[in-house]
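A single protein chain has been omitted from the complex, and every remaining protein chain is retained in its original position.
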Amino acid sequence: MSFKIYLSGEIHSDWREKIANGIKDKGLDVEIKSPVTHHEASDDCGDKILGSETESFWKDHKAAKINAIRIRKYIEDADLVVVRFGNQYKQWNAAFDAGYATALGKSIITLHDAELTHALKEVDAAAQAVCTTPEQVVKIIAYTLQG
Amino acid sequence: MSFKIYLSGEIHSDWREKIANGIKDKGLDVEIKSPVTHHEASDDCGDKILGSETESFWKDHKAAKINAIRIRKYIEDADLVVVRFGNQYKQWNAAFDAGYATALGKSIITLHDAELTHALKEVDAAAQAVCTTPEQVVKIIAYTLQG
Amino acid sequence: MSFKIYLSGEIHSDWREKIANGIKDKGLDVEIKSPVTHHEASDDCGDKILGSETESFWKDHKAAKINAIRIRKYIEDADLVVVRFGNQYKQWNAAFDAGYATALGKSIITLHDAELTHALKEVDAAAQAVCTTPEQVVKIIAYTLQG
Amino acid sequence: MSFKIYLSGEIHSDWREKIANGIKDKGLDVEIKSPVTHHEASDDCGDKILGSETESFWKDHKAAKINAIRIRKYIEDADLVVVRFGNQYKQWNAAFDAGYATALGKSIITLHDAELTHALKEVDAAAQAVCTTPEQVVKIIAYTLQG
Amino acid sequence: MSFKIYLSGEIHSDWREKIANGIKDKGLDVEIKSPVTHHEASDDCGDKILGSETESFWKDHKAAKINAIRIRKYIEDADLVVVRFGNQYKQWNAAFDAGYATALGKSIITLHDAELTHALKEVDAAAQAVCTTPEQVVKIIAYTLQG
Amino acid sequence: MSFKIYLSGEIHSDWREKIANGIKDKGLDVEIKSPVTHHEASDDCGDKILGSETESFWKDHKAAKINAIRIRKYIEDADLVVVRFGNQYKQWNAAFDAGYATALGKSIITLHDAELTHALKEVDAAAQAVCTTPEQVVKIIAYTLQG
Amino acid sequence: MSFKIYLSGEIHSDWREKIANGIKDKGLDVEIKSPVTHHEASDDCGDKILGSETESFWKDHKAAKINAIRIRKYIEDADLVVVRFGNQYKQWNAAFDAGYATALGKSIITLHDAELTHALKEVDAAAQAVCTTPEQVVKIIAYTLQG
Partner (left out) sequence: MSFKIYLSGEIHSDWREKIANGIKDKGLDVEIKSPVTHHEASDDCGDKILGSETESFWKDHKAAKINAIRIRKYIEDADLVVVRFGNQYKQWNAAFDAGYATALGKSIITLHDAELTHALKEVDAAAQAVCTTPEQVVKIIAYTLQG
C-alpha cells in the first residue's frame, strides 16, 4: 500500500513538480494528491457548473464548497500533509488545511522560507518538520519509508 | 451551563472588547475565552520561562508550543469559535485555528471586511456565518441563545 | 446533573408545551431545549442580522446556517432527542436531525400519528421508541429516570 | 482506489441511471452504491425472510432494520453522498441519510428542483453543493477527480 | 465532581445495596446508577406506556429498547462499570453491557463466584479486577479514590 | 472489496458451516471470519504458548487475552457481526461480543431459537435482525448485497 | 471550571508538592490529580483487596490493573499531563502515560534533568514544553491561565 501525501498551499511556483520528481527519482512508493491547482478553474467551478452568481461573495462561496469535497477527501486519506507557504500571498487556505489536518492527527510538514518563520510559528509548532526546500521534503519522505 | 465561545485572531483592534460588551449589554450567559493577546508576552513566553534561545526559530517554536496549550484547551471546550481577520497581517494562526476547529466539528463564525472575501473563501465556506462587524457576531449569539 | 432532551420538528402544534408541562407535573429533573420555533424569526435571521439577499436561495441558506449553530449544539448536548412529525408538512429538517442524532449515538424517540408509520419506517427503525402522543414521551422519560 | 459515492433518495425517476451513465461516459473511476431501489422488495424483505407479521408497524420495522444494514455500510464507506428529493413524496429516509452522513463528516450533495429550496434549506445548508440536475452532479464529481 | 459507577447485572440478590452501603460507610464521593431493577416494571414498560402487543417478541422488544435509553446513558456517563453475574440465570444483558462498556474504553470490574470463572473468562479478561464479594468492589473504589 | 462478516458464539453445532455453504451456493462476495472454534485449542493456548499455570483462573485469563487479539481484530474489521446463542450454554462471550460490536456501531444479527427470546431481549433490541435459522442469515446477507 | 492537571511519574522526590505549592501561592484555579504515590500501597493493592498470589507476576498484574482505573480516569479528565522522570529509575509507566495521553490528544509537559534529554527525545518531541524544574511547570500553567 502506497504512502499517501497531500500537497497543500501555494500554486505559483513549481514546488509540487519538484517533490513529485524527487519521489520518482528515488523510486519511492508514494501516492501524491493536490487540490485543483489551475487558478481560474478553481475560482470558477461553482459558477460554471451550477450557474453564475451576481454577487462575488456567493460565487466564491459555491466554488470553495465544491473544492472542499476534494481537499477534505485527500487530507483525510493522507499519511502526511505538506503545506507550502510562498512569500507573497495570504494563503489562508493553506493554514486552514494545516489546522484541519492537525486536528485529525495527521503528520504535517511545512515548507517556507526562513523569513516567514515568525509569522508561521503556530503552524510550524504543529509540524513534524519545517523545510525550506522541496528537496528536504523528499529526503524526509525517503527517510520515513527507507530509513 | 454557559455557552462557550473562543475568540481567535487579530490582536490589533478592539473587536474582542466590542463582542464582550455586546454580550454583557444583552445579559447573555456566555463564557468568553481568548488566546494571550499581549503581543510581547505571547512571543517571549518560551524564553522567559524556559531560558533564552540563541536562534529565533527555536525561540518562536518554544513560545508557540506553550501558547498552544491554552489555545487548544479553549477551542476544544468551545461551542462556537469566532475567527477575526484584520486587513493587514497574515494571521496564519487564525486560519489554522479555523481549520482545527472545523475538523473538531465546532461551529465557526468569521469576522472580516468584505475586501478579504476572495482570499478567505475557503475559511468562509467552513463557517456558519460570515460577519463584517462585532455587532453582527453578538446578534448571532443572542439569536442562538434567545431566538 | 439534569437529563437533557432536545425537541426537534413540527412547530404548528403545542406538543412541546405538553411535554414540558408533563415533565413539570411529574417533577422530573429534565433540561428541555428546542430550535427557535418562531417561524418568521427563524426564516429571517440571516437577512436581519447579516443584510438582505436578493435571491431567496441565499436568504434561506444564511438563515439555515445560523440556525444550525443552535440546533447542533443542543443535539450534541442531549441525552435524548425527540423528533416530532406532523401530518401536513415535509419537515425534512426533523428527519435530518434524527439522522444526525443517530450517527452521534444519541437515543431518539419519534412522535407521530400511526398514519405516518410507513413513510417514517426508516426513522422509526433508528428510534428507541415510537410514540403517538406527548404523554407517552413524558412517561418514557419518567420511566427512564425513576423506574 | 475508486472514489465512492452513495446515491440516496427518490426511487421513482431515472436520476441514478443518468449519474451512472454520465460517470461512465467521462470514464471516471467511481464506485456507485445505492439502497435497494425495488420498492416492493424493499418493503417486504422483513416478512419474506423472517416470517410475516400481522401488524403493518412491525412489518415495516423489520424491513427498515434489514435495509439499514446496507444503507449504513455504504454511507460509511462513501466519500460523497448524493441525496435526491423528488417533488412528490416525503422521502424522510433521504433527509435522515443526509443527517446521518453529515454527522459522520461526509461530503454531501443535494439534488432537487428549485421549488423545494425553502423546505430543504436545512439539508442544503449542510451540503457542499445544491444541484438541480444529475448532469451537475456528474460535473462536480468530474471536477473533484480531474480538476 | 463525583466518581460515577454503573451497576449492571443480577437483580435477585442485594449486592447493589451492599456496595451502596459500603460506599456510604466509607464516605466516598461516588454517584451510583443502576438499570430499573424492578423485574416486572422492566419487562412491562413497553406495553404499559405504548400499548400492549399480542406477540411476546414485540412486547420484549419494545421494553428492551426503552430500557436501553437509561442503560446506555448511565454506562456512557460512568467512570467504572461493575458487572454482576449470579450463579443461576443467563444474564446475557450483563455480558452485553460489559462488552459495550469495554468498547467505549470504560474500566470494568466483574463480580461473581469462583465457579463461574471458566464461563466468564472472556469477560474477566476485559476487566480491571475480578471480585467475588461486594466488599472487594467497595475496597477497590475506596483505593481508587483515596489510595 | 468483499463484505466482511464475523460469526460469534456457539461452537457445538454446524451453523457456521451452513452459513458458509449458503454464501458459497449463492456466489456472494463475502469474507467470513470466526474465533478459534476448536474448544481445547482455545482453552489451552495460554498455557501451551506461554507456560502452564497452577491456578485455573490464570490459565483461563491468559488464554482469553490471547483469543481477544483475534476476536477484536475481526469484529473491528467486520461490516456485520452474526451472534449465535445455542440453548444449552451460557455463552457470555457471545453476548460480550454483541455489546462490543454494538458500541463500535456495527450492524449485528442474532441467531437463536424462539425460546430464548425473553432472555435475549436486550441483545435482540440492539440487532438489525433476529433469525432462527442460518438460512435466514444467508438470505439477509444476499438481500443486503444483491437486493 | 478548574483547569485539570495530572502529575505522572517519579515518586521519590517532592516535585508534586512543589508544583502544588506553586499553584497555591499563585492562587491558580487548578485541580491536581496524581496516581497513588505510596509505593507499598500501590504494589500491594491487588493482593490486599483480592487475595494474595503465589507468583509475583500475578501479584504485580492484579495491582497494576487496579491502579489503572485511577490513572486512566485522571488522564482522560486532564487538560494537561505533567510527566516527571527522575534520574535513577526506569519509570516505564511514566513514559507509557505520556504515550497514552498523547494519543488522546492531551497537552503534555515533561519534567526532567538535561542529562536525560537524549534518552527522552521521543517523549519530549510529543510534549508542548520540556521543563527542568517544578517552578517552570508552575509558570507555564500560570501563563496558560493568566497570560
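Per-chain residue numbering starts at 1, and chain names A, B, C, D, E, F and G are given in the order in which the chains are listed.
Note that in this section a residue touches a chain if its C-beta (ideal position, glycine included) is under 8 Å from a C-beta of that chain, and two chains touch if they have at least 3 such contacts.
Quantities reported herein were computed from a predicted structural model and do not represent experimental measurements.
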Touch with the omitted chain, as defined above, among F:Ile66, F:Ala119 or F:Leu145: F:Ile66
Residues of chain G (touch criterion as defined above) contacting the omitted chain: 56-57, 60-61, 63-65, 67-68, 71, 85, 89-104, 114, 117-126, 130
In chain A, positions touching the absent partner: 3, 79-80, 107, 128-131, 136, 139-140, 143-145, 147
Residues belonging to chain F that touch the chain removed from view: 36-38, 41, 45-46, 49-50, 62, 65-66, 68-70, 72-73
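Convention: only the chains that are shown with their structure count from here on.
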Centre distance in Å when chain D and chain E are each reduced to the mean of their C-alpha atoms: 40
Residues of chain B engaged with two or more neighbouring chains: 65, 68, 130
